[in-house]
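All protein chains but one are shown in place.
Up next is subunit A:
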Amino acid sequence: MTTTIQSKIKSWITSGVKTGMESNGDTLKDTPSGSISIAFAEELSKCGDDTVLECFNCGTCSAICPLVGESFPRKMIRYVQIGAKDRILDNAEELWRCLHCGLCTRTCPREADPGEVILALKRFVLSGWRRS
């Protein structure tokens, strides 16, 4: 399971955002924007989400979201896919703007359940805050 997810993510990273990155085991260093955590989607699955890699970034969720104009929740989902954990943590407060209305999940053509991804991210961030 872990290997499948990691290989999927590695293929995304190498096809999409490889410029400027250096591989170092499970972490890829990207100097301008922080480190890439390849296993982040796997880490998030412990918080209740295992659908994030289904997303193919069509943007339906952002178009239908009442917070329209903020690329939400698409941006956060993309960060999870490419393992940009630092970007999520830097913008963590944004997660709580989500109204949990479920329109994104209802309209997602890939059944990637964006609403559940955001909820899982809230759980992930909150448990990190509490540990710190």
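FYI, a contact is a pair of C-beta atoms (placed from the backbone, for glycine too) under 8 Å apart; a residue touches a chain by one contact, two chains touch by 3 or more; residues count from 1.
In this text, contacts and distances are computed from a predicted model.
The subunit not displayed here is recorded in UniProt as "Cysteine-rich domain-containing protein", chosen from "Isoquinoline 1-oxidoreductase, alpha subunit", "Sulfate adenylyltransferase subunit 2", "Cysteine-rich domain-containing protein" or "Polyamine ABC transporter, permease protein". Only one of A:A39, A:L89 or A:L103 touches the absent chain when the whole complex is considered: A:L103.
Listed here are the subunit A residues that touch the chain not shown: 47-48, 66-67, 92-93, 95-97, 99-103, 106, 119, 121-123, 125-127, 129.
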